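What follows is subunit A.
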Amino acid sequence: MTFLDASIFWASSFVAIAATLIVIISRNPFYAVLYLILSLFGVSMIFYTLGAPFLAALEVIVYAGAIMVLFLFVVQMLSPAGSPATMPDIQRPSLIQLIFPALLSTILVIVVVLALLRSGSMVGTEATNVVSARELGIALFTHHYLGVELASLILLIGIVGGMHLGRAAGIQDETEVKVALR
Partner candidate 1 sequence: MLMLTLIIPLAGALFVLLAGRVNATGARVVALISTVLSLQVAYLLAAQARFAVIEVDNLWIPSFGVHFALQADWIAALMVLLTSFLSVFAVAVSWREITERVTSFHVWLLILQLGVTIVFLARDLMLFYLGWELMLIPMLFLIGSWGTGRKEYSAFKFVLFTFTGSIFMLSSMLYLYYRHIVDTGVASFHMDDLLQVQLSQGEQWWVFLGFLIGFGVKAPLLPLHTWLIDAYPNAPTAGSLMLSGVLSKTGIYGLFRIGESFAPVGFSDFRPLLIWLALAGIFYGAWIAFSQRDIKRLIAYASLSHVNFILLGIFIASDEGFKGAILQMLCHGISTAALFLIAGAIQHRISDREFDSLGGLWRIAPAMGAFFLFFAFASLGLPGTGNFVGELYITAAALEYHWVIGGLTAVAVLFAAFYSLRLFTAAMHGPEPAALPNFPDTNSRENLLLSVLAIMLIILGLFPSVITAPINTGTLPTGIETRMRNLSETNYSSNHIMLSHHSTLPITVADAALLQEAEQ
Partner candidate 2 sequence: MISWLNVLPEAILSVSAVVLLIVSTLAQSGPMRDLLRWISIFAIAAASAALIYTSGKFGLSVDGWTLATPFTTSVSLVLLSLVAWAVLTSPIPDTSAGEWFALLLFAALGSVVLARVGNLAALFLGIEVLSLTLYIMVGFKYTSRLSLRGGVMYLVLAGVGSAFLAYGMALVYAVYGTLSIAELRASTEGVTMPLIALFGYGMFLVGVGFKLAAVPFHMWAPDVYEAAPSSAAGLIASASKGAAIAALLPFSFLLNSHFLIIAALCAGSMIVGNLLGLRETRVKRILAYSSIAHVGYLLLGFLTIKTELPASLPATMTAEGAIVFYIFVYGISALGAFTALGAMRSQTVVSLNDLHGLGRTRPIPAACLLLFVISLAGLPLSIGFWGKLYLFSTAFKAGFLKLAIIGLIGSAIGLFYYVRIIVHLYMVSPEMNPRSETEQTSSFQNAVLIASAAAVVIFSIFPDMLYFLIRGIY
């Protein structure tokens, strides 16, 4: 445990939390996506400090690189006249709306913190090893291949869904389309 490690951890944690907070209160979807990407970077750094460098990479590549880009596309697509800041119906959540969920969330967070404090160290000796990509790969394809299979199917389902719903996206006049499904 070095100071560097600690400072990286705490700094990235702060970044992640702060960026996420901004995401949920921001008005501009464009900025929100960017802040979310920032938050994901923060989480990625935490992964790194937790000894999961492979996941840290994946986080950036898949989350930030793929999913968030998808978001950006859609934001772009749906923004009138290409300017997302002017989307009329996006409002910042008011304080009154925030109070109830924030209160409950705070309670829950406090419960978790208390629980962690009370239980002390959960594991006698904390492991210090870094799980490498190789280890991960071996575990994945020896013990968890069914999971891989299912995960791939989930993506397939996503594709099927996208395909079906996307079919409608290209059609302007819906009265021509008869989706006779009861």
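Methods note: contacts are C-beta pairs under 8 Å (C-beta built on N, C-alpha and C of every residue); 3 or more make two chains touch, one makes a residue touch a chain; residues count from 1.
The set was built so that all candidates are chains of the complex that A comes from, given by their letters.
Note that the structure is a prediction, hence the values are computed from the model and not measured.
Colleague: Of the numbered candidates 1 or 2, which one touches subunit A within this complex?
Modeller: Every other option belongs but stays apart; subunit A touches 2.
Colleague: Looking at the complex, which residues from subunit A come into contact with candidate 2?
Modeller: Going through subunit A, the ones touching candidate 2 are 111-112, 114-116, 118-119, 122-123, 142-147, 149-151, 153-154, 156-158, 160-161, 163-165, 167-168, 174, 177-182.
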